[in-house]
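Quick one: the structure is below, questions incoming.
All protein chains of the complex are present and in place, except for one that has been dropped.
Chain naming follows the written order as A, B, C, D and E, and within any one chain the residues start at number 1.
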Amino acid sequence: MNEGANLSHLSESDQPRMVDVSQKAVTTRTAVATCVVRLGSELLGSMSDGELKNKKGPVLHTAILAGIQSTKLTSQLIPLCHPLPLDSSQVEIAPLDSHSLLVTCTARTTGKTGVEMEALTGASVAALTLYDMCKSANPAIVISDLKLAKKTGGKSDYLSPA
Amino acid sequence: MNEGANLSHLSESDQPRMVDVSQKAVTTRTAVATCVVRLGSELLGSMSDGELKNKKGPVLHTAILAGIQSTKLTSQLIPLCHPLPLDSSQVEIAPLDSHSLLVTCTARTTGKTGVEMEALTGASVAALTLYDMCKSANPAIVISDLKLAKKTGGKSDYLSPA
Amino acid sequence: MNEGANLSHLSESDQPRMVDVSQKAVTTRTAVATCVVRLGSELLGSMSDGELKNKKGPVLHTAILAGIQSTKLTSQLIPLCHPLPLDSSQVEIAPLDSHSLLVTCTARTTGKTGVEMEALTGASVAALTLYDMCKSANPAIVISDLKLAKKTGGKSDYLSPA
Amino acid sequence: MNEGANLSHLSESDQPRMVDVSQKAVTTRTAVATCVVRLGSELLGSMSDGELKNKKGPVLHTAILAGIQSTKLTSQLIPLCHPLPLDSSQVEIAPLDSHSLLVTCTARTTGKTGVEMEALTGASVAALTLYDMCKSANPAIVISDLKLAKKTGGKSDYLSPA
Amino acid sequence: MNEGANLSHLSESDQPRMVDVSQKAVTTRTAVATCVVRLGSELLGSMSDGELKNKKGPVLHTAILAGIQSTKLTSQLIPLCHPLPLDSSQVEIAPLDSHSLLVTCTARTTGKTGVEMEALTGASVAALTLYDMCKSANPAIVISDLKLAKKTGGKSDYLSPA
Partner (left out) sequence: MNEGANLSHLSESDQPRMVDVSQKAVTTRTAVATCVVRLGSELLGSMSDGELKNKKGPVLHTAILAGIQSTKLTSQLIPLCHPLPLDSSQVEIAPLDSHSLLVTCTARTTGKTGVEMEALTGASVAALTLYDMCKSANPAIVISDLKLAKKTGGKSDYLSPA
């Protein structure tokens, strides 16, 4: 634990609160989150180079757009997130190995608070949408290793340990 | 692949579409999804039996409520999901081992289409909220093994392998 | 307390939950809520029969529409409310005395759960909008006596004790 | 009436409009709103020191979170409110007397327009959620005295008369 | 005017209201709306058979998904629309002539009220998204001829005159 036994979203009397950022500096803040979607080798193979090849484009576009849209809805989903404008929101989906896709979401704002939750939400919702698009072919898809990969522009930078 | 090379959310010309369920039967449909949140043993220990003990209640309540709320927003997040009323939405969070919590979301509707995406979204957003509540103590939390555990009430039931 | 020491929105382990209504009967359910907006006699007089007379129409229309819209957003505002379709939503605003308006919201659904929260939310948001529309003339407006006036169609009817 | 017979949300031809704030100064603006929730002495007593004691925490957390979330949705609820980022949003709930709770919502932004409506909406929705959480025990709960308590940081400060 | 001088969304005292449909029959109701997007021959040509050919797929997918998503948000956009579940929502985009695309949105519900506004909103938002996707190439794109093409399943069917 890098800041002691402190949970900043709880007040001194342990009630949920939105942290007051009014005195924080306005900087350009970026966060990157990633997760892995294990489609299975049969489904992924069919999309890369088989029967489902023509479907890969629309499947990825749908997931990318859902991920981007969700970065705009993050403060409605995560109760103590600040509502904020975004300078940029990007989702990339690329093969990780023969049975998995890697989803990467990058969010950026110029403001007083970071966008980790926006990046994590964007990666999650893109992955959930991949599940939704492919579940008629394989309902056993698993989403794993969702984590904050990197954060810059705030009080301290962060880089995921491996 | 249990239904051949078919992705039901794409039309014959491979355009995204919402599946027409107007002819499907109205039944009570339930879905259960789970995921694992690896808080780390230091943080989880502190919440179970240490300095952060008083904070565990509000942290879990916040995550549970966020998960439930997100099951109502699922059709806004997942582009081709049907908007539907819910009969029930429940999120449970319990220790899995010394460093992880297991999040379980159960969604239920009486309607023409299943609620897998609602359950998966609810588990995801509850897990993301746990991350948000605890990230000041440990930003390296990882969310894993998000999957559909069970589905009943539709054309065919589903039970996760393992 | 008419049902003993029971709060139906908490589970046996006192965690927040959405009540499971899957086994309840589908009936036509109506709820009526009211509240009082004390604009002050100067402002209300000016709108009824003075300088602001032409402004009364647009002020009331704005409040009525905001109230109706909020009955559709109730399940996004109140965490454990069921999302449901509405058969009807109506807001009426009428003079109560020389300095106050009475706001009445009536919501109706055909479903498995009542619409008390929709009616109460609709009356609240219509009243808040009256405040917003009139605050440049009088920021000391007070909203009072928000209550459930009547409920029919569920397990038991309810009529406010005067 | 402190600004004459003027309703700033109506144009010269009495049509609803969002006030143009593009020329106003960016300042840190804070608003505080309060309201009273009359739970009744039986229910409040049971939650303070009786059968419902274990339920008080989750009930208050749910109401606090709903209030905070609603301050982020205010511009969707109140038609002529400006959409804006928030620096802070806080809801506190404390006993007022033997049968009532006092709800206080404080909202803060750094921007060109005030956050009175955010604070009033936050207090309202927290109160409505208390109603929802407790209505199975007492449907006759009344919400009263919703008002702007204080406003600072804009063209002129405001303090509620008593 | 096919129903005399009657506007069903206004009450007898000319106040906006949501029509009460609680007594109407539950039927499967379908509506189709269309509009024309005049991209210009240079841009459309480049997308059909020129430099922008590879961009056509993602542009159309984005517009289709935005249109479908908006049919789910219709009751939040159109103040007196009933919130309702949808059985189906589909958007198709096809060349109309050398400089224009035809957007067609089909919405379907099983319920007590029609989905004209859902279909019209879906066609509009798909067209607006085409504008957004292409405005860097041609900001003079015009959207025209948005109309209800067909409606079935309600009290009376409707077919657009030509």
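Criterion: a residue touches a chain if its C-beta (ideal position, glycine included) is under 8 Å from a C-beta of that chain, and two chains touch if they have at least 3 such contacts.
Note that the structure is predicted; figures quoted are calculated from it, not measured.
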item	value
Contact set of the excluded chain (shown chains only)	A, C, D, E
Contact partner of the left-out chain, one of E:Val32, E:Val91, E:Cys105 or E:Cys134	E:Cys134
Full-complex contact with the absent chain, from E:Val21, E:Cys81 or E:Ala107	E:Cys81
Residue numbers in subunit A that touch the chain omitted from display	28, 60-61, 64-65, 68-69, 72-73, 85-90, 92, 108, 110
Subunit E residues touching the omitted chain (full complex)	1-10, 14-16, 35, 40, 42-43, 46, 50-52, 54-55, 57-59, 61-62, 65-66, 69-70, 73, 76-81, 116-117, 120-121, 124-125, 127-129, 131-148, 151, 158, 160-161
Touch list for subunit D against the chain that is not drawn	11, 15-22, 75-76, 79-80, 82-85, 111-112
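As a convention for this text, only the chains that are shown with their structure count from here on.
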item	value
For subunit B paired with subunit C, centre-to-centre distance based on mean C-alpha positions, whole Å	32
Whole-Å gap between the CA centroids of subunit A and subunit C	37
Junction residues of subunit A, two or more chains touched	15-16, 57-58, 61-62, 65, 69, 76, 79-80
Pairs of chains found to touch, sorted by chain label	A-B, A-D, A-E, B-C, B-D, B-E, C-D, C-E
